[in-house]
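Note that one protein chain of the assembly has been removed; the remaining protein chains are unaltered in position.
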Amino acid sequence: MRTGVWLVGARGSVATTSIVGGLALRAGLAGPTGCVTELPELRGPALPAFADLVFGGHDVATTPLCKRAEALATAGVLPGRLVAALPDELAAVEEELRPAPGVGSQAERAAAIVRDLTDFRDRHRLDRVVVVNVSATEPTATAHPAHADPATLRDALTGPDEVLPASSLYAYAALTAGCPYVDFTPSTGARLPALHTLAVERGLPYAGHDGKTGETLVKSVLAPMFAMRHLTVRSWSGINLLGGGDGANLADPAANAAKVESKQRVLGETLGYVPQGGTRIDYVEELGDFKTAWDLITFSGFLGTGMRMEFTWHGCDSALAAPLVLDLARLTAAAHAAGRVGPLTDLAFFFKDPLGSPTHSLGEQWTRLAEFTRALHTGRESADGQAG
Amino acid sequence: MRTGVWLVGARGSVATTSIVGGLALRAGLAGPTGCVTELPELRGPALPAFADLVFGGHDVATTPLCKRAEALATAGVLPGRLVAALPDELAAVEEELRPAPGVGSQAERAAAIVRDLTDFRDRHRLDRVVVVNVSATEPTATAHPAHADPATLRDALTGPDEVLPASSLYAYAALTAGCPYVDFTPSTGARLPALHTLAVERGLPYAGHDGKTGETLVKSVLAPMFAMRHLTVRSWSGINLLGGGDGANLADPAANAAKVESKQRVLGETLGYVPQGGTRIDYVEELGDFKTAWDLITFSGFLGTGMRMEFTWHGCDSALAAPLVLDLARLTAAAHAAGRVGPLTDLAFFFKDPLGSPTHSLGEQWTRLAEFTRALHTGRESADGQAG
Amino acid sequence: MRTGVWLVGARGSVATTSIVGGLALRAGLAGPTGCVTELPELRGPALPAFADLVFGGHDVATTPLCKRAEALATAGVLPGRLVAALPDELAAVEEELRPAPGVGSQAERAAAIVRDLTDFRDRHRLDRVVVVNVSATEPTATAHPAHADPATLRDALTGPDEVLPASSLYAYAALTAGCPYVDFTPSTGARLPALHTLAVERGLPYAGHDGKTGETLVKSVLAPMFAMRHLTVRSWSGINLLGGGDGANLADPAANAAKVESKQRVLGETLGYVPQGGTRIDYVEELGDFKTAWDLITFSGFLGTGMRMEFTWHGCDSALAAPLVLDLARLTAAAHAAGRVGPLTDLAFFFKDPLGSPTHSLGEQWTRLAEFTRALHTGRESADGQAG
Partner (left out) sequence: MRTGVWLVGARGSVATTSIVGGLALRAGLAGPTGCVTELPELRGPALPAFADLVFGGHDVATTPLCKRAEALATAGVLPGRLVAALPDELAAVEEELRPAPGVGSQAERAAAIVRDLTDFRDRHRLDRVVVVNVSATEPTATAHPAHADPATLRDALTGPDEVLPASSLYAYAALTAGCPYVDFTPSTGARLPALHTLAVERGLPYAGHDGKTGETLVKSVLAPMFAMRHLTVRSWSGINLLGGGDGANLADPAANAAKVESKQRVLGETLGYVPQGGTRIDYVEELGDFKTAWDLITFSGFLGTGMRMEFTWHGCDSALAAPLVLDLARLTAAAHAAGRVGPLTDLAFFFKDPLGSPTHSLGEQWTRLAEFTRALHTGRESADGQAG
C-alpha cells in the first residue's frame, strides 16, 4: 500500500523532522520511539509500512531541506549522523517539494495545488496521498457566507476575495484531488460546513486539530486524575516559553488566542467547570526548538484543605510532533482504504482540540484509538465509522 | 444499612480527619470533596449513607480525639469551625475508642480485639463493621511457618512468639469476628495465606494495600502517558519530604524500604522496564502534616531526542487519605453485603500496591472500579466477584 | 522619640499587617522576624523603639480595621490569636484613621490631608510623623508642566485639573506638613522636580520606590551571582500569579507596565545587558494574599555550554512587606532627626526601583544600608548625606 505523505509547510521543523525520521526508519537507522502506531496495541497489517511512505510537500520558504535538517541537528533536535547518512534520500524528497502557489485567484491556486498532488500520486504510482498541514498557525479566520456549501464556495473562490484561510484552501484542494486531509495545527483546515460536505461527497476522511505534543498532553492526564479523585481544581495557570518559528508566530496575540483557547478547553470539558487562571505564551528566541512550560495547579481536598501541584515540561516540539505526523498519515491512509468518511473522531488521542470528541481524557481517547485500529486491522466497522 | 467503621490507629491524623469529616458530612457541615463514591459514576443505593456510619477504633496512644482534632485544625489540615461545631459527636466517638491490647499472648490479644469488635457491633446494632488499618507503617515482617494455614496459625498464636505483625493480628481478629478488613498502609495486613484462607472460610472480603494519596497518584497517570506515547523514560528520580508521624517512622530505613519498593513497582509494571533512578523519603519535621514530593523524569522521543519533566506535589496526606478511608469503608461494606469474598481487586484505584491487580494505570483502575460499583448497585455479579 | 506612622491606604492588607504587627511587637506578643532594623548590624539607639510608634492613616475604604485583621487571620496572613489579643489597641488605631479627602480642588484636598497630619502630630505630641504610601499601584502618570517647581505646582492645584496623581498629592501634603515621605509602591510619589525641591526647602528626607518583597528580591541576589561568575544570562522569563487586591489592580495593563518595567531594570543594570524574556503578571483571585512567582533562567558557561535554572517563590506579600514598612518608618524618622534631606538613596536595599541608586545588588545595598545606619547611631554624617 504505497502511501504519499504530502506536507503543507514541508520545510518547517516538524516536517523536516518527520521526513528525516521517516527516511531513517525506512533505512533501519532509527527505532520507532514516539510512534504510537508501533505499540503492540495498535500495530497491524492495515497500516502502510514506513517503507511504503513517500514524502512531498508545499512550502513558501525555499531553504534546501538538507540545510534545514543540518540546522535541526545543530540545535539538538536530530542526531547529525542521521542527516549525514541520508544525503541521497533527502535529495530525492527535495525533488518532490513544490513552492506554495502564491498568485492568482484562490480557485487558480487551488487548481495548482490539485495538479501538484495528482502529479505526485501519478509519478510515484501511489495508492493514495494523505495531506498533512504542519505549517505555521494562522490567526483566527473570519467567517464568509461561501463557507456554507461546496457549490457556493467553488463560485466564490474564483473572485478576488481571500475567501478561505490558507489551511482551508489546502484542505479544499486535497479533497478535490481525492486526498484525505489532516490538520496538525489549530488553524481552520477542514472545519467548515462546505468542506465537510465536500469530504462526504468524495468519500474522504479528515482529521484534526492541533497536535497534542506538550503541556496539553500532560493536562489531558492530570485533569482526569483530579476529576477521578473528586478533588476541586481551584486554579490552573501556566506559561509556555518557546523559541522556534511557531513561537514568534504565537506571540502574535491573534494566533495566541486560538491556541490558548484550545488549551483551556481540555480543562473545562474534563472537570465540568472552568478553574481560575489561564495560559500565557511567550516567545523567547534563545530557547530554539525547545519549549518550556510551567503550570501551577491549586486544588482543594476533603473539608476544603488547600493543596498545590506544579510541573515543568521541557520538550522539543518537533521531536514530539514528527512521529505523530507519521502515525496520523498511516492511520488516515488505512481509514481511507477501509472506506471511512468524514471526521475521524477516534483519532482524538492526537489532538488538543479534537474533531467532535466527547472526551479530553487521554486514557479514554487511547481506548477509542485502540478499538478503531483493531477494527481497521480486522476489517470490521468501528462503532461510529461509516462505509464509503 | 448501619455500618461500623473501626479504625486501627484511631487517634492518628488520618483516622481523626476521617472521623471529623464523616461527622461533618452527616451533619451537613461539609461537602464530599475528595470522596470518590460521591461522583456520579459511582454513587448509588448499594453504599451505606454517610449518616449510617458509626466510628470506633483502637489506638496505643491516649490523646483525646478532640485534642488531636484541634491540633489538626491548628496545622491547617481541618477547618477549626468544624471541630468547634461537633463537640458532642466527637465525645460520642471518644466513648467508642479502646486501648490497643498490649499484654498476653497474641491469641489473648486477638481475643480482646474480637471482643471489642463484637461489643461495638452489638451495642450499636450494626449490620456489619469494616476494620480499616490506618496505623503507622510497620517494618517489613519476617516470615513464619505458621503463616501457611489458619489451623497452624491459631496454634502458634498461643505460644510466646510474635508470630504475626500487628497489622496481621488485627486482620486475623477482624476476620475471626466476621468483619471485612481494609489495609490502607503498606504493612502486611491480610496478605498471608492463612489469612486469605480464613477470609474465604468466613465469606469475608478484604482490600489493600497502601493508600495512593500523593506522588504515586501522579505517577499512575504520568507513567501511562509516557507509555501510550511510546516515549522512553530514561530516568525517574524523586524525593519525598514529609513531616507527620509517619514521616519519622518512614525515615527508618526498614519501613522506608517497604514504601519505596511499592512506589517503584508502579513504574516497572506500567512501562514494561524499570528506568534509572529511585525515590528518597526524608523526614523534615517542620513540614507537619504536609508533604512535598519532587520528581524529575528524563525521557527520549523520536530519534533519541532528550527531554525532561519535573513536578512538585505539595499535599496534605491526611486530607487526601481521609475521604478514601470513608470510600473504602462504604465500598467494602457494600461488597460484603453483596456476598463478595476474598481480595477486592477491583479497588486497585485506591492503592499504591493493589492486591492482585494487573494494572497500575489510574484510568484502567477507574474503569474497573466503576464497573464493580455498578454491579453492586444493580445487584449483578462483577466479572471476578464470587458469591458467598 | 515618639514617632507617628501615617499610612496612605491604611485599611489595606499591607497596612493592616503592619499595624497589627507593630502593636504585637509593642505588647511583646510577637518577635521581630522580618524586621531588618532588629538585626545586630542595624540595631541601635538612633531608631525609635517599636513602643514609640503611633499609627494613623487615610483610606478610601471604610471596612473596620479589626474586620480586615480578622479576614487576614482567616487567610493565613496573620495569627488569629494576635488579632484576638489586641482589641483595644486596634480600636485605638481605628480612631486615628481618616477618610481620604475626595472632593474639592486638589489644593483643598491637600489642605485637608495636611490638617489630618498636623492634628495627629499635635494630638499625640509626636516628635515627627512619617507618611508611608502603601495604597494600590496607580497607572503610569501623565506629565504636567506644573510638576517643574513648587510655586507653579501650588498655583495649578487650585484649578480644576487633576495635576498630581494621588500618590504625589499625598507626598505634597506630607512635605507641606513637615513630614518625611516614603513610597512603598511603584507610583510616582515624590519623584517630581517640584516635590524634590519642596523636600529640600523644608529640610525633609524622602524614600522609595516599590518595596522589594518577592521575586525581585531573589533576582537581586541571583543576577549578581551570574555576573560575579562571568556566566552569560541568555534569557530570564517569569510569571507572577497573585490574588490580593493589588493583583486585580496589576492585571490592568497600565499598572502592570509600570511594575514589570521596574522588575526588569534590576537585570539590565546588574548584568550590563538585557537578556531575552520578560515578566508576566496574572491575577488569580483564589491565591488570595499569597503570590507564586516562577522564573526560568537560561545561561551559558564556558565554551558556550547551555544550562538553566528555575525557581518558584511562594510568598505572602503582606507578611513580607509589613516589617519593611516598620523598618522604613524607623529609619526615615531617624534620618529626619539626624537632619538628612532629600532622597535617602542608602535605603535602596528595600526597593525594586530605588531612588538614585547605582546598584541593584542586594549585597552592595546591604553594605550601604549598614553604613548609613551606623552613621545614624554614632551621629556621624554618612558619605552622601546632607545636613539640614
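Annotations
Labels A, B and C are assigned to the chains in the order they are written; within every chain, residues are numbered from 1.
We take it that a contact is a pair of C-beta atoms (placed from the backbone, for glycine too) under 8 Å apart; a residue touches a chain by one contact, two chains touch by 3 or more.
This is a predicted model, so every value here is computed, not measured.
Annotation: of B:A61, B:A148, B:L296 or B:A370, B:L296 touches the absent chain (contact as defined above).
When the whole complex is considered, the residue among B:G80, B:G277 or B:G304 that touches the unshown chain is B:G277. When the omitted chain is restored, the residue from C:V8, C:L47, C:L82 or C:I281 that touches it is C:L82. Seen from chain B, the chain kept out of the figure touches residues 234-235, 237, 239, 241, 276-278, 280, 282, 284-287, 292, 294, 296, 298, 310, 312. Across the interface with the omitted chain, chain C contributes residues 17, 20-21, 24, 30, 32-36, 38-39, 76-79, 82, 217-218, 221-222, 224-225, 228-232, 300-316, 319-320, 322-323, 349, 361-364, 366.
The criterion applied here is as follows: only the chains that are shown with their structure count from here on.
Centroids of chain A and chain C (each the mean of its C-alpha atoms) stand 50 Å apart.
Between chain A and chain B, the centres computed from C-alpha atoms are 43 Å apart. Looking at chain B, residues 76, 312 sit in touch with two or more other chains.
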